[in-house]
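Left out: one protein chain. Kept in place: all the others.
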Amino acid sequence: MTRAAAAILRKDLLIEVRTKQSVPAMALFSVTAFVLFHFGLDRDRLDGELASGVLWVTLLLATVLAVNRLFAHEREQGGLDGLLLAPIDRTAVFVAKAVALYLYLVLLELVAIPAYAILLLGPSPVDQLPALIAVLALANLGLATVGALVAALAAEARARDLLVPLLLLPLLTPVLIAAARATEPLFAVHPETGELGKWAGVLGLYDLVFVLLSVAVFDFLLED
Amino acid sequence: MLYGKRLAPLAFTAAALFALALGLIFFYAPLDADQGFMQKIFYLHVPMAIVALCGFVAGAIMAIQHLRTGLRQWDVRSYVAIHLSIILGLGVLVTGSIWARASWGHWWLWDEPMLVSFLIIFLLYCCYQPLRFSIEDPERQGRYASVFAITAGAFVPVNFIAVRLAEQYTHPRVLSETGGNLPGEMRLTFLVSLVAMASLFVTLWKVELTSKNASDQLRKLRRRLEGAEAGADDEGPEPPIADPEPVGAMR
Partner (left out) sequence: MIPFAVDVPLDDSGGYVFAAYSVFVVLVLIYVAIIGRKISRTEREVSELSEIAEKRGL
(Lines give C-alpha, C1' and ligand atoms only; values in the text may rest on other atoms or scores of the structure.)
Protein backbone atom coordinates (compact mmCIF):
# COMPACT_ATOMS: atom_id res chain seq x y z
CA MET A 1 0.00 0.00 0.00
CA THR A 2 2.79 2.45 0.79
CA ARG A 3 4.18 2.13 -2.70
CA ALA A 4 0.82 2.86 -4.24
CA ALA A 5 0.31 5.78 -1.91
CA ALA A 6 3.76 7.13 -2.69
CA ALA A 7 3.09 6.84 -6.40
CA ILE A 8 -0.18 8.73 -6.17
CA LEU A 9 1.42 11.31 -3.91
CA ARG A 10 4.26 11.86 -6.33
CA LYS A 11 1.80 12.33 -9.18
CA ASP A 12 -0.21 14.86 -7.18
CA LEU A 13 2.85 16.81 -6.13
CA LEU A 14 4.17 16.85 -9.70
CA ILE A 15 0.85 18.22 -10.92
CA GLU A 16 0.89 20.83 -8.19
CA VAL A 17 4.43 21.90 -8.99
CA ARG A 18 3.61 22.21 -12.67
CA THR A 19 0.19 23.85 -12.45
CA LYS A 20 0.80 25.74 -9.20
CA GLN A 21 -2.86 25.75 -8.31
CA SER A 22 -3.44 25.03 -4.67
CA VAL A 23 -0.58 26.43 -2.65
CA PRO A 24 -0.24 29.85 -4.32
CA ALA A 25 -4.02 30.30 -4.09
CA MET A 26 -3.97 29.41 -0.41
CA ALA A 27 -1.07 31.79 0.24
CA LEU A 28 -2.64 34.61 -1.69
CA PHE A 29 -5.93 34.07 0.06
CA SER A 30 -4.27 34.15 3.47
CA VAL A 31 -2.46 37.40 2.87
CA THR A 32 -5.62 38.94 1.44
CA ALA A 33 -7.50 37.75 4.50
CA PHE A 34 -4.96 39.46 6.74
CA VAL A 35 -5.56 42.71 4.85
CA LEU A 36 -9.31 42.26 5.22
CA PHE A 37 -8.93 41.67 8.92
CA HIS A 38 -6.84 44.79 9.27
CA PHE A 39 -9.62 46.84 7.77
CA GLY A 40 -12.46 44.88 9.28
CA LEU A 41 -11.13 45.01 12.83
CA ASP A 42 -9.58 48.46 12.32
CA ARG A 43 -6.38 47.39 14.03
CA ASP A 44 -2.72 47.75 13.13
CA ARG A 45 -1.37 45.19 15.53
CA LEU A 46 -2.97 42.18 17.09
CA ASP A 47 -1.91 40.16 20.07
CA GLY A 48 -3.19 37.42 22.34
CA GLU A 49 -6.57 35.92 21.56
CA LEU A 50 -7.38 38.22 18.67
CA ALA A 51 -4.10 37.39 16.95
CA SER A 52 -4.61 33.71 17.57
CA GLY A 53 -8.17 33.71 16.30
CA VAL A 54 -7.46 35.67 13.13
CA LEU A 55 -4.60 33.36 12.21
CA TRP A 56 -6.49 30.14 12.72
CA VAL A 57 -9.70 31.20 11.05
CA THR A 58 -7.61 32.25 8.05
CA LEU A 59 -5.76 28.93 7.98
CA LEU A 60 -9.03 27.04 8.22
CA LEU A 61 -10.59 28.93 5.34
CA ALA A 62 -7.46 28.42 3.27
CA THR A 63 -7.79 24.70 3.93
CA VAL A 64 -11.28 24.81 2.46
CA LEU A 65 -9.78 26.16 -0.74
CA ALA A 66 -7.32 23.32 -0.94
CA VAL A 67 -9.91 20.66 -0.11
CA ASN A 68 -12.13 21.87 -2.92
CA ARG A 69 -9.29 21.23 -5.34
CA LEU A 70 -8.03 18.01 -3.85
CA PHE A 71 -9.79 15.67 -6.23
CA ALA A 72 -10.15 18.23 -8.98
CA HIS A 73 -7.68 16.64 -11.35
CA GLU A 74 -9.19 13.23 -11.00
CA ARG A 75 -12.62 14.63 -11.69
CA GLU A 76 -11.67 16.83 -14.60
CA GLN A 77 -9.27 14.50 -16.34
CA GLY A 78 -11.18 11.36 -15.49
CA GLY A 79 -8.31 9.90 -13.57
CA LEU A 80 -10.61 8.65 -10.84
CA ASP A 81 -11.69 5.62 -12.82
CA GLY A 82 -8.08 4.76 -13.42
CA LEU A 83 -7.41 4.92 -9.72
CA LEU A 84 -10.39 2.75 -8.93
CA LEU A 85 -9.54 0.13 -11.51
CA ALA A 86 -6.01 -0.23 -10.23
CA PRO A 87 -5.58 -3.18 -7.85
CA ILE A 88 -4.70 -1.02 -4.89
CA ASP A 89 -6.18 -0.37 -1.48
CA ARG A 90 -8.47 2.65 -1.46
CA THR A 91 -6.68 3.66 1.71
CA ALA A 92 -3.61 4.37 -0.40
CA VAL A 93 -5.58 7.10 -2.15
CA PHE A 94 -6.55 8.53 1.20
CA VAL A 95 -3.01 8.51 2.54
CA ALA A 96 -1.69 10.13 -0.62
CA LYS A 97 -4.32 12.88 -0.59
CA ALA A 98 -3.95 13.55 3.12
CA VAL A 99 -0.16 13.75 2.93
CA ALA A 100 -0.43 16.04 -0.09
CA LEU A 101 -2.80 18.31 1.80
CA TYR A 102 -0.47 18.27 4.79
CA LEU A 103 2.42 19.33 2.60
CA TYR A 104 0.36 22.11 1.03
CA LEU A 105 -0.48 23.35 4.50
CA VAL A 106 3.17 23.32 5.55
CA LEU A 107 4.14 25.28 2.45
CA LEU A 108 1.28 27.67 3.08
CA GLU A 109 2.38 28.25 6.64
CA LEU A 110 5.95 28.89 5.56
CA VAL A 111 4.58 31.89 3.70
CA ALA A 112 1.60 32.86 5.79
CA ILE A 113 3.17 32.90 9.23
CA PRO A 114 5.98 35.30 8.32
CA ALA A 115 3.45 37.41 6.40
CA TYR A 116 1.27 37.44 9.48
CA ALA A 117 4.20 38.37 11.69
CA ILE A 118 5.00 41.27 9.42
CA LEU A 119 1.50 42.54 8.73
CA LEU A 120 -0.57 42.04 11.80
CA LEU A 121 1.12 40.27 14.63
CA GLY A 122 2.30 42.51 17.45
CA PRO A 123 4.62 40.37 19.56
CA SER A 124 7.39 38.56 17.76
CA PRO A 125 6.72 34.83 17.50
CA VAL A 126 10.40 33.95 17.23
CA ASP A 127 10.92 33.08 20.90
CA GLN A 128 8.01 30.70 21.02
CA LEU A 129 8.76 29.23 17.63
CA PRO A 130 9.17 25.58 18.76
CA ALA A 131 5.82 25.66 20.54
CA LEU A 132 4.19 27.29 17.53
CA ILE A 133 5.64 24.72 15.19
CA ALA A 134 4.40 21.91 17.44
CA VAL A 135 0.86 23.31 17.40
CA LEU A 136 0.97 23.78 13.65
CA ALA A 137 2.20 20.24 13.10
CA LEU A 138 -0.58 18.71 15.19
CA ALA A 139 -3.27 20.95 13.79
CA ASN A 140 -2.16 20.31 10.19
CA LEU A 141 -2.60 16.60 10.75
CA GLY A 142 -6.22 17.12 11.80
CA LEU A 143 -6.86 19.54 8.94
CA ALA A 144 -5.28 17.23 6.37
CA THR A 145 -7.04 14.07 7.56
CA VAL A 146 -10.52 15.48 7.80
CA GLY A 147 -9.93 17.57 4.67
CA ALA A 148 -9.10 14.50 2.61
CA LEU A 149 -12.11 12.65 4.02
CA VAL A 150 -14.53 15.45 3.23
CA ALA A 151 -12.99 15.92 -0.22
CA ALA A 152 -13.76 12.30 -1.02
CA LEU A 153 -17.21 12.49 0.55
CA ALA A 154 -18.19 15.48 -1.52
CA ALA A 155 -16.39 14.32 -4.67
CA GLU A 156 -19.43 12.66 -6.17
CA ALA A 157 -22.00 15.16 -5.04
CA ARG A 158 -23.49 17.89 -7.13
CA ALA A 159 -22.90 21.39 -5.74
CA ARG A 160 -19.76 20.06 -4.11
CA ASP A 161 -18.19 23.53 -3.81
CA LEU A 162 -20.98 24.49 -1.47
CA LEU A 163 -21.00 21.21 0.37
CA VAL A 164 -17.28 21.18 1.16
CA PRO A 165 -17.17 24.27 3.39
CA LEU A 166 -20.46 23.39 5.02
CA LEU A 167 -19.21 19.92 5.89
CA LEU A 168 -15.63 20.83 6.63
CA LEU A 169 -15.91 23.87 8.86
CA PRO A 170 -18.07 22.39 11.63
CA LEU A 171 -15.93 19.26 11.60
CA LEU A 172 -12.79 21.36 12.00
CA THR A 173 -14.15 23.47 14.84
CA PRO A 174 -12.37 21.44 17.55
CA VAL A 175 -9.09 21.99 15.71
CA LEU A 176 -9.79 25.69 15.63
CA ILE A 177 -10.68 25.77 19.30
CA ALA A 178 -7.66 23.80 20.45
CA ALA A 179 -5.14 25.44 18.13
CA ALA A 180 -6.36 28.97 18.80
CA ARG A 181 -6.35 28.43 22.55
CA ALA A 182 -2.91 26.90 22.31
CA THR A 183 -1.36 29.78 20.40
CA GLU A 184 -3.13 32.46 22.43
CA PRO A 185 -0.43 32.71 25.10
CA LEU A 186 2.28 32.40 22.44
CA PHE A 187 1.06 35.58 20.80
CA ALA A 188 0.49 37.44 24.04
CA VAL A 189 2.27 40.68 24.77
CA HIS A 190 4.50 38.73 27.13
CA PRO A 191 4.72 35.40 25.33
CA GLU A 192 4.59 32.26 27.41
CA THR A 193 3.70 28.64 26.80
CA GLY A 194 0.50 28.62 28.82
CA GLU A 195 -1.55 25.44 28.78
CA LEU A 196 0.11 24.05 25.70
CA GLY A 197 0.00 20.50 27.01
CA LYS A 198 -3.74 20.43 27.44
CA TRP A 199 -4.52 21.79 24.01
CA ALA A 200 -1.89 19.66 22.33
CA GLY A 201 -3.65 16.76 24.00
CA VAL A 202 -6.99 17.75 22.51
CA LEU A 203 -5.41 18.12 19.06
CA GLY A 204 -3.75 14.75 19.50
CA LEU A 205 -7.06 13.14 20.45
CA TYR A 206 -8.80 14.68 17.47
CA ASP A 207 -6.03 13.52 15.14
CA LEU A 208 -6.09 10.01 16.53
CA VAL A 209 -9.86 9.63 16.28
CA PHE A 210 -10.07 10.93 12.77
CA VAL A 211 -7.03 9.20 11.35
CA LEU A 212 -8.33 5.87 12.61
CA LEU A 213 -11.83 6.63 11.43
CA SER A 214 -10.75 7.77 7.96
CA VAL A 215 -8.56 4.74 7.41
CA ALA A 216 -11.40 2.46 8.48
CA VAL A 217 -14.05 4.11 6.43
CA PHE A 218 -12.32 5.35 3.29
CA ASP A 219 -12.65 2.04 1.48
CA PHE A 220 -16.36 2.61 1.24
CA LEU A 221 -15.94 5.84 -0.59
CA LEU A 222 -14.80 5.98 -4.17
CA GLU A 223 -16.03 2.45 -4.56
CA ASP A 224 -17.88 1.48 -7.60
CA MET B 1 -39.95 -6.57 7.48
CA LEU B 2 -42.81 -4.95 9.30
CA TYR B 3 -42.08 -2.05 11.59
CA GLY B 4 -45.58 -1.32 12.69
CA LYS B 5 -46.13 -4.44 14.70
CA ARG B 6 -45.67 -3.28 18.27
CA LEU B 7 -46.10 0.37 17.51
CA ALA B 8 -49.34 0.94 19.42
CA PRO B 9 -48.18 -0.36 22.81
CA LEU B 10 -44.93 1.55 22.36
CA ALA B 11 -46.79 4.77 21.68
CA PHE B 12 -49.09 4.26 24.64
CA THR B 13 -46.12 3.62 26.89
CA ALA B 14 -44.47 6.80 25.68
CA ALA B 15 -47.67 8.74 26.29
CA ALA B 16 -48.00 7.35 29.81
CA LEU B 17 -44.39 8.15 30.60
CA PHE B 18 -44.89 11.67 29.34
CA ALA B 19 -47.97 12.19 31.44
CA LEU B 20 -46.06 10.93 34.45
CA ALA B 21 -43.10 13.16 33.66
CA LEU B 22 -45.23 16.26 33.24
CA GLY B 23 -46.99 15.54 36.49
CA LEU B 24 -43.71 15.15 38.30
CA ILE B 25 -42.25 18.26 36.69
CA PHE B 26 -45.06 20.56 37.62
CA PHE B 27 -46.39 19.09 40.83
CA TYR B 28 -43.64 17.10 42.47
CA ALA B 29 -40.25 18.62 41.77
CA PRO B 30 -39.46 21.48 44.11
CA LEU B 31 -38.78 24.96 42.87
CA ASP B 32 -35.13 25.71 42.28
CA ALA B 33 -33.60 28.08 44.81
CA ASP B 34 -31.90 30.44 42.34
CA GLN B 35 -33.89 30.17 39.17
CA GLY B 36 -37.39 29.51 40.42
CA PHE B 37 -40.00 28.39 37.97
CA MET B 38 -37.77 28.85 34.94
CA GLN B 39 -35.71 25.89 35.96
CA LYS B 40 -38.57 23.69 34.79
CA ILE B 41 -37.31 24.16 31.26
CA PHE B 42 -34.32 22.09 32.33
CA TYR B 43 -36.50 18.97 32.42
CA LEU B 44 -37.30 19.49 28.77
CA HIS B 45 -34.08 20.90 27.37
CA VAL B 46 -31.55 18.49 28.83
CA PRO B 47 -33.43 15.23 28.07
CA MET B 48 -33.91 16.46 24.51
CA ALA B 49 -30.20 17.11 24.27
CA ILE B 50 -29.20 13.74 25.66
CA VAL B 51 -31.66 11.85 23.48
CA ALA B 52 -30.59 13.79 20.38
CA LEU B 53 -26.93 13.00 21.04
CA CYS B 54 -27.73 9.34 21.59
CA GLY B 55 -29.76 9.46 18.39
CA PHE B 56 -26.76 10.73 16.45
CA VAL B 57 -24.53 8.05 17.93
CA ALA B 58 -27.17 5.38 17.26
CA GLY B 59 -27.37 6.64 13.68
CA ALA B 60 -23.62 6.22 13.43
CA ILE B 61 -23.76 2.67 14.77
CA MET B 62 -26.54 1.78 12.35
CA ALA B 63 -24.44 3.28 9.59
CA ILE B 64 -21.57 1.00 10.55
CA GLN B 65 -23.96 -1.93 10.31
CA HIS B 66 -25.04 -0.71 6.91
CA LEU B 67 -21.49 -0.61 5.62
CA ARG B 68 -20.71 -3.98 7.13
CA THR B 69 -23.76 -5.83 5.88
CA GLY B 70 -24.71 -3.81 2.83
CA LEU B 71 -28.37 -4.22 3.81
CA ARG B 72 -30.50 -1.25 2.90
CA GLN B 73 -32.63 -1.51 6.01
CA TRP B 74 -29.76 -0.35 8.20
CA ASP B 75 -29.36 2.68 6.00
CA VAL B 76 -33.03 3.60 6.39
CA ARG B 77 -32.84 3.13 10.14
CA SER B 78 -29.75 5.29 10.33
CA TYR B 79 -31.34 7.98 8.18
CA VAL B 80 -34.47 8.17 10.31
CA ALA B 81 -32.53 8.25 13.58
CA ILE B 82 -30.35 11.09 12.36
CA HIS B 83 -33.23 12.98 10.84
CA LEU B 84 -35.20 12.78 14.10
CA SER B 85 -32.16 13.86 16.10
CA ILE B 86 -31.75 16.90 13.88
CA ILE B 87 -35.31 17.95 14.65
CA LEU B 88 -34.70 17.36 18.36
CA GLY B 89 -31.46 19.29 18.03
CA LEU B 90 -33.38 22.26 16.70
CA GLY B 91 -35.63 21.98 19.73
CA VAL B 92 -32.59 21.87 22.00
CA LEU B 93 -31.25 25.09 20.51
CA VAL B 94 -34.58 26.89 20.76
CA THR B 95 -35.41 25.75 24.30
CA GLY B 96 -31.84 26.45 25.37
CA SER B 97 -32.09 29.93 23.96
CA ILE B 98 -35.38 30.52 25.75
CA TRP B 99 -33.81 29.31 28.99
CA ALA B 100 -30.82 31.58 28.48
CA ARG B 101 -33.11 34.52 27.88
CA ALA B 102 -35.26 33.68 30.88
CA SER B 103 -32.32 33.26 33.24
CA TRP B 104 -29.77 35.73 31.97
CA GLY B 105 -31.55 38.11 29.65
CA HIS B 106 -29.59 37.04 26.56
CA TRP B 107 -30.96 34.91 23.77
CA TRP B 108 -27.64 33.16 23.44
CA LEU B 109 -24.83 32.29 25.84
CA TRP B 110 -21.38 31.39 24.58
CA ASP B 111 -20.37 30.01 27.95
CA GLU B 112 -22.93 27.25 27.90
CA PRO B 113 -20.95 24.30 26.47
CA MET B 114 -24.06 22.23 25.76
CA LEU B 115 -25.63 24.97 23.70
CA VAL B 116 -22.48 25.84 21.78
CA SER B 117 -21.60 22.21 21.05
CA PHE B 118 -25.10 21.64 19.83
CA LEU B 119 -24.92 24.59 17.51
CA ILE B 120 -21.80 23.16 15.86
CA ILE B 121 -23.27 19.67 15.68
CA PHE B 122 -26.52 20.99 14.30
CA LEU B 123 -24.69 22.95 11.61
CA LEU B 124 -22.80 19.81 10.68
CA TYR B 125 -25.80 17.51 10.50
CA CYS B 126 -27.72 20.06 8.47
CA CYS B 127 -25.46 18.94 5.63
CA TYR B 128 -26.61 15.34 5.94
CA GLN B 129 -29.73 15.67 3.86
CA PRO B 130 -28.23 17.98 1.21
CA LEU B 131 -25.42 15.46 0.85
CA ARG B 132 -27.90 12.65 0.33
CA PHE B 133 -30.01 14.64 -2.09
CA SER B 134 -27.06 15.55 -4.21
CA ILE B 135 -26.01 11.95 -4.91
CA GLU B 136 -28.36 10.28 -7.29
CA ASP B 137 -27.15 6.72 -7.43
CA PRO B 138 -29.07 5.01 -4.59
CA GLU B 139 -26.37 2.60 -3.57
CA ARG B 140 -23.69 5.24 -3.51
CA GLN B 141 -25.99 7.64 -1.71
CA GLY B 142 -26.45 5.12 1.08
CA ARG B 143 -22.76 4.41 1.36
CA TYR B 144 -21.66 8.04 1.43
CA ALA B 145 -24.39 8.92 3.88
CA SER B 146 -23.21 6.13 6.16
CA VAL B 147 -19.63 7.38 6.00
CA PHE B 148 -20.87 10.83 6.90
CA ALA B 149 -22.99 9.48 9.75
CA ILE B 150 -20.02 7.61 11.19
CA THR B 151 -17.69 10.59 10.86
CA ALA B 152 -20.19 12.94 12.43
CA GLY B 153 -20.96 10.42 15.17
CA ALA B 154 -17.28 10.20 16.08
CA PHE B 155 -17.12 13.97 15.94
CA VAL B 156 -19.81 14.48 18.57
CA PRO B 157 -17.80 13.46 21.64
CA VAL B 158 -14.57 15.10 20.42
CA ASN B 159 -16.48 18.32 19.83
CA PHE B 160 -17.99 18.23 23.29
CA ILE B 161 -14.62 17.78 24.91
CA ALA B 162 -13.09 20.63 22.95
CA VAL B 163 -15.93 23.07 23.63
CA ARG B 164 -16.15 22.10 27.29
CA LEU B 165 -12.42 22.67 27.76
CA ALA B 166 -12.55 25.94 25.89
CA GLU B 167 -15.05 27.46 28.28
CA GLN B 168 -13.85 25.86 31.44
CA TYR B 169 -11.31 28.40 32.50
CA THR B 170 -12.62 31.50 30.85
CA HIS B 171 -16.11 31.34 32.27
CA PRO B 172 -17.59 29.29 35.06
CA ARG B 173 -20.51 27.06 34.24
CA VAL B 174 -23.36 29.48 34.18
CA LEU B 175 -26.45 27.33 34.06
CA SER B 176 -26.32 24.30 36.28
CA GLU B 177 -27.42 21.37 34.22
CA THR B 178 -27.06 17.70 34.84
CA GLY B 179 -25.15 17.93 38.02
CA GLY B 180 -24.43 15.29 40.54
CA ASN B 181 -25.78 17.83 42.98
CA LEU B 182 -29.44 17.48 42.14
CA PRO B 183 -31.68 16.88 45.13
CA GLY B 184 -33.52 13.56 45.12
CA GLU B 185 -36.88 14.75 43.88
CA MET B 186 -35.35 16.69 41.03
CA ARG B 187 -33.21 13.77 40.07
CA LEU B 188 -36.18 11.44 39.92
CA THR B 189 -38.14 13.91 37.83
CA PHE B 190 -35.20 14.35 35.52
CA LEU B 191 -34.75 10.62 35.04
CA VAL B 192 -38.42 10.10 34.30
CA SER B 193 -38.34 12.96 31.80
CA LEU B 194 -35.28 11.44 30.18
CA VAL B 195 -36.95 8.04 29.83
CA ALA B 196 -40.12 9.68 28.51
CA MET B 197 -38.14 11.61 25.89
CA ALA B 198 -36.23 8.49 24.89
CA SER B 199 -39.42 6.49 24.46
CA LEU B 200 -40.90 9.32 22.41
CA PHE B 201 -37.85 9.19 20.16
CA VAL B 202 -38.12 5.44 19.68
CA THR B 203 -41.84 5.71 18.97
CA LEU B 204 -41.40 8.42 16.36
CA TRP B 205 -38.49 6.49 14.89
CA LYS B 206 -40.69 3.43 14.45
CA VAL B 207 -43.53 5.51 13.08
CA GLU B 208 -41.36 7.01 10.39
CA LEU B 209 -39.79 3.66 9.57
CA THR B 210 -43.22 2.10 9.22
CA SER B 211 -44.34 4.86 6.91
CA LYS B 212 -41.18 4.72 4.79
CA ASN B 213 -41.26 0.98 4.60
CA ALA B 214 -44.88 0.99 3.53
CA SER B 215 -44.32 3.47 0.73
CA ASP B 216 -41.21 1.58 -0.42
CA GLN B 217 -43.12 -1.71 -0.58
CA LEU B 218 -45.85 0.10 -2.42
CA ARG B 219 -43.43 1.39 -4.98
CA LYS B 220 -42.12 -2.09 -5.58
CA LEU B 221 -45.65 -3.43 -5.86
CA ARG B 222 -46.53 -0.77 -8.36
CA ARG B 223 -43.54 -1.64 -10.43
CA ARG B 224 -44.47 -5.29 -10.38
CA LEU B 225 -48.01 -4.58 -11.44
CA GLU B 226 -46.99 -2.22 -14.18
CA GLY B 227 -44.15 -4.48 -15.17
CA ALA B 228 -46.50 -7.47 -15.38
CA GLU B 229 -48.48 -5.49 -17.88
CA ALA B 230 -45.47 -4.91 -20.08
CA GLY B 231 -44.43 -8.51 -19.69
CA ALA B 232 -41.27 -7.65 -17.77
CA ASP B 233 -40.50 -9.64 -14.77
CA ASP B 234 -37.92 -7.83 -12.66
CA GLU B 235 -38.56 -5.61 -9.71
CA GLY B 236 -36.33 -2.79 -10.78
CA PRO B 237 -33.66 -1.11 -8.68
CA GLU B 238 -34.27 0.02 -5.13
CA PRO B 239 -35.11 3.70 -5.07
CA PRO B 240 -32.78 6.02 -3.17
CA ILE B 241 -33.82 7.01 0.31
CA ALA B 242 -33.49 10.73 -0.35
CA ASP B 243 -35.23 11.02 -3.66
CA PRO B 244 -34.11 13.93 -5.80
CA GLU B 245 -37.33 13.42 -7.72
CA PRO B 246 -39.92 12.09 -5.30
CA VAL B 247 -42.49 9.72 -6.69
CA GLY B 248 -45.84 11.39 -6.75
CA ALA B 249 -44.42 14.88 -6.97
CA MET B 250 -46.32 15.39 -10.17
CA ARG B 251 -49.69 14.73 -8.66
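Per-chain numbering from 1; labels A and B assigned in written order.
One rule holds in what follows: contacts are C-beta pairs under 8 Å (C-beta built on N, C-alpha and C of every residue); 3 or more make two chains touch, one makes a residue touch a chain.
The structure displayed is predicted, hence computed values, not measured ones.
A.B. asks: Counting the whole assembly, list the visible chains that the omitted chain makes contact with.
C.D. replies: Among the chains that are shown, those touched by the missing chain are B.
A.B. asks: Among the options B:38, B:54, B:126 or B:191, which residue touches the chain absent from this view?
C.D. replies: The one listed residue touching the chain not shown is B:38.
A.B. asks: Among B:98, B:123 or B:191, exactly one should touch the missing chain; which is it?
C.D. replies: From the options B:98, B:123 or B:191, the contact with the absent chain belongs to B:98.
A.B. asks: Can you name the residues of chain B that touch the chain not displayed here?
C.D. replies: Interface residues of chain B facing the absent chain: 26-28, 31, 36-38, 40-41, 44-45, 48, 84, 87-88, 90-91, 94-95, 98-99, 101-102, 200, 204, 207-208, 211-212, 214-215, 218, 221-222, 225-226, 228-229, 248, 251.
By definition in this document, only the chains that are shown with their structure count from here on.
A.B. asks: Which residues, counting only chain A, touch chain B once they are in their complex?
C.D. replies: Against chain B, the touching part of chain A is residues 149, 153-154, 156-160, 163, 166-167, 169-171, 173-174, 177-178, 181, 198-199, 202, 205-206, 209-210, 213, 217, 220-221, 223-224.
A.B. asks: Okay, in this complex, where on chain B does chain A touch?
C.D. replies: Of all residues in chain B, those touching chain A are 67, 120-121, 123-124, 126-127, 130-131, 134-135, 140, 143-144, 146-148, 150-152, 154-155, 158-159, 161-163, 165-166.
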